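With one protein chain removed, the remaining protein chains of the complex are shown where they sit.
For reference, chains read A, B and C in written order, and residue numbers begin at 1 within each chain.
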């Protein structure tokens, strides 16, 4: 380590926040850009699976709640792109990397939302897993990222409660609604477990990221915590977690559970999820169809500036 | 009249059929092209209002019947374009005139189909009015047109019976279905009366067309015949024709009835019907979107011909 | 009473269907800011729908709820303006529809804020604040697109021309409108036109767009005769309530 790097690491170890204009190692910057960018992309791609049910929400109240949630997600995307911009990369650059398939978004959004219960399960499980990842990141070393996380976590936990409320309604509803709820849990359980990433033993970059406090916990720690939190919630709903080997382990004070099918995880990552092409295709189409609109705003701004300049002469 | 014209008129008066390669006055040719072309366009635009309910047909049987009907309409379009082609105008030329708004199609198709009962009412009233127009045209002087009409009339009367059968089901159905049936009659009654064209006193070109046996009856004659046929059918269904002044006139042996609102007729003709822009827009879009397809078939045929020629060398 | 119920449906159905159309953009807008703004507009419109249809149900007094009205009527019982059921088209088309609606909606709500029925006045006062913002935003964007590039100008003008025949209906009253106007519950439909015209002159002028001079107006939406689009909207919107009758969500 160079003296600069050493000093940088000491600041982090002391719990200081790193701010945009301060010196940072190139690797730190790059890792953060990748991580924040992927997170931002996940928020905007994440609008699509839930957006899929807005026009079909079963009551006006549910429609309004879902709209507000999807709007929040777009807002989270905005905070996160802004945080990434403080590291010297523009939102448009990040979007282009997304559209070119050079940056990822969370694989969970490559699964379809097939019934209304998925609006519950996404809130409960997907937002639940996201919060599990994000809460520790409120203490991350990079100031703008940490502050974005604090805002986001507040809203996410609200979303999670709303999702659980939908599940509750369904689980206490008609037989068809109960079936929807169980079906949603069946489909989304393992993909939610995958959200924490591969097992620590297979996870790359982890040690350095943890030293830099960009990553605060290991994947397996968070996954265990998620299972321990979620299983009792499922039981309360009267739903069955689709894992025959799930059982409480008194000794470790947590559940033993089956690993997700990691070959499916890598398959989806490689582009073969149920919705990869549709999701990315929808985003690329939105971007391309909107080019004329964005161009017009730029040109109008130039015209207006020119007029102001002329008026000032 | 020139001697040629005189001889031509005598042939028509004797009831002879005029065939494609035979001499005919330019006006006869032009009038026929306009009339057959408009009729052909009406068949293909006429696919749209009924096509609107195929994906929503209430039973598999009704869906199949409706599909078969719309297919027949496209087939009628084909016969009629072929008949027009014998007069020296290509289908593509006629389509371009349609798309440019220089040729019309029947204004009835500028009204929307809003409930399933409209599938009944269109068959009953619109096909009914069309048949009323077309049956005499089986005896028209131009051979290919006459033969096309004979084939078409056979299928149309089948369609009309199917439409009436739908109305019967609806009129004997639930209160909501009865309401749909009455609502469809309310909306389509006057537009159906308009299908015979303006009153004889306001109708242009009529005398010459009748002399040429391109038009066999006056508009008012056919309209009266239609009303006389349709009113008892409506009564049998238990539906009310939306005309408070409708009543049987013993003396003339037919019904007295209210004229449609001719200002609406001319409005729709001028492009201001409920669906003019959507109907023509749909056809233009189909045509433009399909250009690459038609081009490919041409190019493939050329390639195949070249290969055959080369093989033959 | 029936005229009052009808007037509330005419308003509540319009906000419902426009909210539906706007929400179709969710996740597909040309910029993230627009995704957020459109979701916000849709959210406001759905919120207003809950209030207007809720009041309509109360006025009707048959024990129906706002959700019953939204989810269990077929197209012919809907009373929304034809304008709001028009397909979204491109983003400029959607914005133009929004602007034409907002300019009317804002005037209407100003009028309703002084309604003789305090329940109406209260809802309108709340909604007017939201809609003032909708109008500000759609006006601003229409100006920027109209006076942007050649392409954006062309698209925006085409949208205006295509939507124009659907605006006249906003100002044509029937006898039910006359009844609620006479009782001071709703403003007279036609009375909203001068201010709307003025807004258009101002905004479209700045946008360098040409206001069509055709007086032709499609109508029927407010009496229940719709375009072919509404049936598809409702089939989608109402699916769950229709397929699982009586369930609680």
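Please note the rule applied: a residue touches a chain if its C-beta (ideal position, glycine included) is under 8 Å from a C-beta of that chain, and two chains touch if they have at least 3 such contacts.
Quick caveat: nothing in here was measured; it's all calculated off a predicted structure.
Within the full complex, the chain left out of the display contacts the shown chains A, B, C. Contact with the chain not shown here comes from a single listed residue; of A:39, A:169, A:187 or A:213, that residue is A:187. The chain not shown here is touched by just one of B:54, B:211 or B:246, and that residue is B:54. When the missing chain is restored to the complex, the residue among B:25, B:173 or B:254 that touches it is B:173. In the full complex, subunit A contacts the hidden chain through residues 52, 56, 112-115, 176, 183, 187, 267, 272, 274-275, 277-278. Listed by residue number, the positions of subunit C touching the unshown chain are 74, 231-232, 234-236, 238-239, 242-243, 245.
What subunit B contributes to its contact with the hidden chain is residues 44, 47-48, 51, 54-64, 67-68, 70-71, 74-75, 77-78, 81, 91, 116, 166, 169-170, 173-174, 176-177, 282-283, 285-287, 289-297, 299-301, 303.
Simple rule for what comes next: only the chains that are shown with their structure count from here on.
If the chains shown are joined wherever they touch, the resulting network is a simple chain of contacts running from one end to the other without closing.
With every chain reduced to the mean of its CA atoms, the largest distance from subunit A is reached by B. Here the two chains linked by the largest count of contacting C-beta pairs are A-C. Subunit A and subunit B have Cα centroids lying 57 Å from one another.
Counting partner chains per residue, subunit B shows two or more touched chains at no residue at all. Multi-chain contact residues of subunit C (touching two or more other chains): none found.
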